[in-house]
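See below for the structure under consideration.
Up next, subunit A:
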Amino acid sequence: MWQSCKALLWRDVQLAQRQGGGLGAALAFILAVLVLVPISVGPDLALLQRLAPGLMWLSLLLAVLLTADRMFQQDFEDGSLDLMTMAALPFELVVLTKFLGHWLTVSLPLALIAPPLGLMLNLDVASLPILWLSMFAGSLALSLLAGLGGAVTVGLRRGGLLVSLLIMPLYVPVLIFGVSATTMMMGPQSPVPSLLILVAITLVSLVVAPLASAAALRAYLQ
Partner candidate 1 sequence: MQKFANPVVFLKLANAVLPWVWVLTALLFAIGLYGALVSTPPDAVQGEAMRIMYIHVPAAWMGLFVYVLMAGFSAVALVYRHPLADAAAKTAAPLGAMFCFLALATGSIWGKPMWGTWWVWDARLTSMFVLMLLYMGYVAVWNAIDDPHLAAKIARIIALVGVINIPIVKFSVDWWNTLHQPASVFTMKGSKIDPSMLWALLVMALAYTFLFLALHLVSMRSEIAARKLRQLRSNEIGAR
Partner candidate 2 sequence: MDWAAHNAGYVLAAYGLSCVGLVAIALFIILQDRKNAKALRQQKD
């Protein structure tokens, strides 16, 4: 069982590498947001510094959301997903492995690249480590919930907008605790509680997302 999980994960990572698109496009999206923000609110450095952690979180979240509909689409269309339901592995585990593949190839790299890019918004250098930490802790939850969105809309031709509507409310807690960890670092309080709650949210998503996604995918495959 462990072997086939590893094989599946390796397949997904390799596919993502060869096809490209996912990570590159998401990164380009974050860069585009970085340009649009100063244009929309003005180049006031003090204001940008205040907004920077929140904006970096927001752009990370939206970038991951945009890759959601790709997570199962191809495997659904070419029939690989059908085969995976018949594998010896429990289907929930297959789905979880695919989520991990997405996390390794999209969310995690983005979470590592995004904080330094925040320096363009005059992000305080001292808040870089905590932003890295909070994004690292939250990125898995982002992948899991995006995957849930991708699963419930997999058979729909115009699912993009629906995914955003369905997943945004689920992203609210992740965003709140991700940002509050960084803003607390700036204040007198400790960021540890926020980070712990972020991890707790990730753990809850780790249970709920694969179960719900597997159920949705089965419904589409029937």
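By our rule, a residue touches a chain if its C-beta (ideal position, glycine included) is under 8 Å from a C-beta of that chain, and two chains touch if they have at least 3 such contacts; residues count from 1.
Candidates were picked such that all candidates are chains of the complex that A comes from, given by their letters.
These numbers come from a predicted model, not from an experiment.
Novice: Which single candidate from 1 or 2 touches subunit A in this complex?
Specialist: 1
Novice: If we count contacts the way the header does, which residues on subunit A are in touch with candidate 1 in the complex?
Specialist: Where subunit A meets candidate 1, its residues are 148, 152-153, 155-156, 158-159, 162, 165-166, 168-170, 172-173, 176-177, 180, 183-184, 197, 201, 204, 208, 212, 215-216, 219-220.
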